[in-house]
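Mind having a look at this structure? Questions to follow.
Removed from the display is one protein chain of the complex; every other protein chain stays in position.
Entry: chain A
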Amino acid sequence: MTGTKKFIYKVFLLGAIIIGSVWVFNKIYIAQTYPYEYLGGMLNDKHALAQKTPSPKVLWVGGSSGSFGINSDSLQKNLDLPVVNMSFIAPLGTYFLLNDALKEVKKGDKVFVSTEYDIEKYSTPQVIYSAVDYYPEGSIYIEKDTTIVDFIGHRVKHKLANVSKLFWNVFSKNDAVNANIEDNTSVYFRSAFSPKGDIISHVNNTPKKVDFFLFPRAPINYSKQIDDLNYFVGEVRKRGAEVYYVFPPLAESTYNYGKVAVESVEKQLNEKLNCNILGTAKDFVRKDSSFFDSFYHLKPAGRDHNTEQILELYKQTQTKR
């Protein structure tokens, strides 16, 4: 075999150089974007916030509907407990969101959990790999790849996407770099949150166009999500904390469009969830004009109204006791 050794040597050398470069570029990209990255920053900052907040406390767990939908100051004032809004984003999936939040549950806490109707159990690869770049602890929540091809494919694609982003950042800086709460355009950046974890970057912004119909219409099988919720409920109770389920706020047009889907989830939750559910799905349907950039994301005024209603429903459960 003429040249076989030469070929193998060169393939390995070039391969090593390329893999090494991709690894280095990934490290540079993560270090460069860490100060302003929305998802990774939020995960680290909200965990830090939860860890430094003394228990008993109120912990809000779920997707971004909670970040936009809760006025933590109002909650704190009415419940007389410090509040940590640990809502992240629904694409992370229930498995990630709920298990990750368990780390911060302590004895005496009141935990409110709210999951979006169309949330999945597991995160999509591109979302979770982006998250764990900045929050490596989250890697245990990655869905196990069924084949070696998926395993390689997902990881390689993500690493290459980071290299590509690093390259393009040279030409046009990420909008999040210079974003701040006072400006009237940016929403998703690391410092977009109040000291309690509510998103406040959109307060001065003009609302964006919402596609109210980007929602399932058929019944949703929520059993895997309920399994995660019930595990979460059990673990929270073991830690000596209380737990309540709250429906996410939803735009009226979306509700009417996907009523079958919403009712199917509500029915399954009522039948199988092992904790108190505050109100009904319909109680959290709000006017379309209350939403900012998604049918789950409330404007500040809508958030206050939503929080009042949650408090009202919470008080009713306490009275019944």
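The definition used in the following text is that a residue touches a chain if its C-beta (ideal position, glycine included) is under 8 Å from a C-beta of that chain, and two chains touch if they have at least 3 such contacts; residues count from 1.
The definition used in the following text is that contacts and distances are computed from a predicted model.
Enquirer: Going by UniProt, what is the name of the one chain that was not included in the view, given "Acyl-CoA dehydrogenase family protein", "Basic membrane lipoprotein", "MBOAT family O-acyltransferase" or "Phosphate ABC transporter, ATP-binding protein"?
Expert: According to UniProt, the chain not displayed is called "MBOAT family O-acyltransferase".
Enquirer: Specify the residue from the set A:Lys6, A:Lys107, A:Lys144 or A:Lys209 that touches the hidden chain.
Expert: Of the listed residues, the one touching the omitted chain is A:Lys6.
Enquirer: For the chain left off this view, which of A:Lys27, A:Lys157, A:Lys173 or A:Lys315 is in contact with it?
Expert: The missing chain is touched by A:Lys157.
Enquirer: To test your reading of the contact rule: which positions on chain A touch the chain that is missing from view?
Expert: 1-4, 6-7, 14, 17-18, 21-22, 148-149, 152-153, 156-157, 160-161, 163-164, 167-168, 171-172
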